[in-house]
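Missing here is one protein chain; the remaining ones are kept as they sit in the complex.
Labels run A and B following the written order; every chain starts at residue 1.
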Amino acid sequence: MRGRPAFYESYSQELALFNTRPKQVGVGVLVVIAVLMPFVLQDALLRTLAIAFVFAIGALGLNIVTGLAGQVSLGHAFFLGVGAYTAAAISGDPEGRTIGFGIQEMWVWLPAAGIVAAICGVIVAPLATRLRGLYLAIVTLGLVFIGEHVFREWSDLTGGAGVGRTAAEPVLFGFNFSESSASFSRDQQLYLLMFVLMLVFALAARNIARSRVGRAFSAIRDRDMAAEMMSIDLPRTKTLAFAISSFYAGCAGALLYTISGFFDPASFNLLLSVQFIAMVLIGGAGTVGGVIAGALFISLLPTLTRELPAYVPMISSQVTQTPNVFQVEQILYGLLIVVFLLFEPRGLFGIWVRLRTYWKSWPFSY
Amino acid sequence: MKIRKVGVLLTALALTAAGCRGGDEGGGGGEGSIDAPGVTSEACPDAVNEDNGCIFLGTISDLTAGPFAPLGVPITEAQEAFWQRVNEDGGIGGYDINVTEYVRDNLYNPETHAQVYAEIEPEVLALAQSLGSPTTLAILEQMKGSDVIAAPASWTSLWGFEDNILESGSSYCVEAMNAVDYMVENEQIESVLAVGFPGDYGGDGAAGAEAAAEANGIEFTSVETAPGQEAQAGAVSSIVQQDPDLVIIGTGPTETAVIVGQAAAQGYQGQFVGLSPTWNPALLESPAAGALEQLFIHSGPWGSYGTDTPGHEAMREALGDVEANDGYTSGWAWSYPMKAALEEWLDGDYSKDRAGLLEAVQSLESVDFEGMLPEEAGNRSAENDIFRQSLLSEVDPAADAGLTTIQDFFTGPSAEAYEFTGPCFEG
Partner (left out) sequence: MTDLLEALLRGLGTGSVYALLALAFVIIYKATRVISFAQPAMMLTGAVATSYIAPAIGFVLFTGLSFFISVALAALATAALALVVERLAIRPMVGKEVFVVAIITIGIDIAIRVVANGFIGLGARPIGFPWGLDRVELLGLQVQIRHLVMMGTVAVVVALLFLFFQKTRYGLAMRAAAFDQEAAMTQGVSVGGVFAMSWAMAGALAAIAGSLLATGAGVDRQLWLVALAALPAIILGGLDSLEGAVVGGLAVGVVEALVGTYQREYAPWLGDNVALVSPYVLMLLVLLAKPYGIFGTPEVRRV
């Protein structure tokens, strides 16, 4: 067996959590590095990374419905919103301006947010399971617009457009992660919390992928008719995919705004949905590691583009002039996504595969 | 090749990582008596006064793709000119003020706002501008946590209740009250319709209009509308059907042009009053220009670009040859309280850190706006310090930014009597 890691002798081997040893070691090393980061990086960057981890949770959810089951959904922002408002309402101040029940514990509001979002997913599913491809994408986009309208109008819950409300507090067994403690700053705590949660969700996603249901999802993606022939119940399985994906989105929504502590209904728009799709595609659809990398890439891209123009001479920082650094920032954000996908349409995972093949077959380039 | 690149990348990452997270945050110079982030004893980059220390103020504004970029850009520009002038006059208490080093674009998105705030917060003493209400609310708790103060760039009535926000001029809510009072006094007004975006701006104005209508015993209705020229059909048909005597508008400039132009074209002959952000001189070239000249009055927290006060004069001189726009006026006017606060803090007996600056802000009894606003507009120490004066202008193609004052600062009886217990839009 030595030297032939891709040679499987049994299904259980192929379906293992980490099917190769290097993968196991690699993930271990990455986790150790990530845990050390809070002691090295500055708060602002930690905060961005914490947000990126939450985005990764949401992207992992979208990956289940889009990457595994092959149903492209642009409605992710809506489910994020449902989760965010559920969590905010459960943990909110009962005396406050907006609906609140005052249950601050995260182990209550986090699963609740996921479940409510999942229920919404199930409600939408009957329409969604009838459609495929771009039709499905645009119908789910409709969900975002209708959801935005509801969020704007239901001001008792959401605070209303242009006003917003406070988000849930990340309190676990009495410990509030969003208040700096004696030994850690707020951003260090949030970083670690979000990282651990992301690991949990990633592990769950990986396990779903290798379970019976997960393989049914992939079968539908590859050829839904063939899947049906193998007695996979299409509507039921697709509904399940939507429910799981929405659960992830709901949890991500609940967590995302605990970091800034505040959000308004305008947040749950088309752009947010598109960001999630971009994370999945840029990372590499269908892969857990790739999607997490994609989430990190998209979340860190604005930070990167804010730094880049400083190295380009001749660009004015006067805001009234065109072009100025802020415009260049935005243009770079757009163009980097374009150039990246042109260069490697299979995303970060595609780059990784290329690198791996290069190593494996070294010194032969093919 | 690729592997080498990855290696280089990893090394670079490790190096930058190790270089970050120092024990002491921020650029505190340390050697002077001032121990606050964003204050150094070294001169500013490109300093006017080489011998002065430097105070860095951050700016978070809508500069490119957001809906309020047409306001954010001139506000930011005017503030740069404002502080440049302060520096040319010798700075404040031995310090030059730099507002150009930490300027960030928020895209009018609360999450982006919070993110860039976290980036610049350790580097600046305070914020010279924080544009928008939901955006600023997203950082308010953290500002309070570290005693950061900010000049806002929005006129929502909420800021009157926040110590960390140095608002200038009256809120949309007060503006709307005064507009209703003025029109009731001067015209035959028996019904008011408020048309606007929901929330912190249009909703705030509508709440003020409602309060004033109630105080005057006249009929009140309201219609919410959404951004976009094609989205105004509902608002226009409401105006035409209900035919109110007065319409208070709280939208963007193009929406205002569409609403006024189309309502007039459909035969509406009543009076429009638009809150401060409804006006842009470019509307004079729009198809609605005729209707605007006839039917539109603009309510503002301070005089338009061409107004004759020393403050306006100084602003026009400092900006030089720019296209007149009241974004500039606003940016300039919003900077005076920050200047007064810094002077008070550096001259007075306050602890030389952010908490001291906040304390200095709270003790301000007046601010010298060089005539742009009455001095008491800067009163932040009294129990009930909500400023209740606004002014009205009419459309005048000959004037600098298309507006000429018809009623100087005044407080209507409704605003006078109104008891502010919280932001108006929360109703």
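Methods note: a contact is a pair of C-beta atoms (placed from the backbone, for glycine too) under 8 Å apart; a residue touches a chain by one contact, two chains touch by 3 or more.
Computed from a predicted structure; not experimentally measured.
Enquirer: For the chain not shown, which residue from B:Pro37, B:Pro74, B:Pro110 or B:Gly356 touches it across the whole complex?
Expert: Hidden-chain contact among the options goes to B:Pro74.
Enquirer: Going by the contact rule already stated, which one of B:Gly132, B:Gly160, B:Pro198 or B:Gly356 would touch the omitted chain in the full complex?
Expert: B:Pro198
Enquirer: Which of B:Ala282, B:Ala318 or B:Ile406 sits in contact with the chain that's absent?
Expert: That would be B:Ala282, which touches the missing chain.
Enquirer: Return the single residue from A:Gly26, A:Gly102 or A:Gly142 that touches the missing chain.
Expert: Going through A:Gly26, A:Gly102 or A:Gly142 one by one, A:Gly142 is the residue touching the chain not shown.
Enquirer: Please give every residue of chain A in contact with the chain that is not shown.
Expert: Interface residues of chain A facing the absent chain: 72, 127, 130-135, 137-139, 141-142, 145-146, 148-149, 152-153, 225-226, 229, 270, 274, 277-278, 281-282, 322-323, 327, 330-331, 333-338, 341-342, 345.
Enquirer: May I ask you to list the residues on chain B that touch the chain which is not drawn?
Expert: These residues touch the chain not displayed: 64-65, 67, 69-70, 73-74, 198, 223-231, 233-234, 237-238, 252-255, 257-258, 261-262, 265-266, 280-283, 285-288, 291, 323, 325, 327.
The definition used in the following text is that only the chains that are shown with their structure count from here on.
Enquirer: Averaging over Cα atoms per chain, report the distance between chain A and chain B in Å.
Expert: That pair's centroid distance is 35 Å.
Enquirer: Mind pulling up the chain B residues that touch chain A in the complex?
Expert: Against chain A, the touching part of chain B is residues 2-3, 6, 17-18, 20-21, 25, 61, 63-65, 72-74, 76-77, 80, 100, 103-105, 109-112, 114-116, 118-119, 121-122, 133-134, 137-142, 197-203, 322, 425-426.
Enquirer: Quick one: in the complex, what on chain A touches chain B?
Expert: 37, 39-45, 47-48, 51, 97, 152, 155, 160-164, 187, 256, 259-264, 266-267, 302-303, 306, 317-320, 324, 326-327, 329-330, 354-355, 358-359
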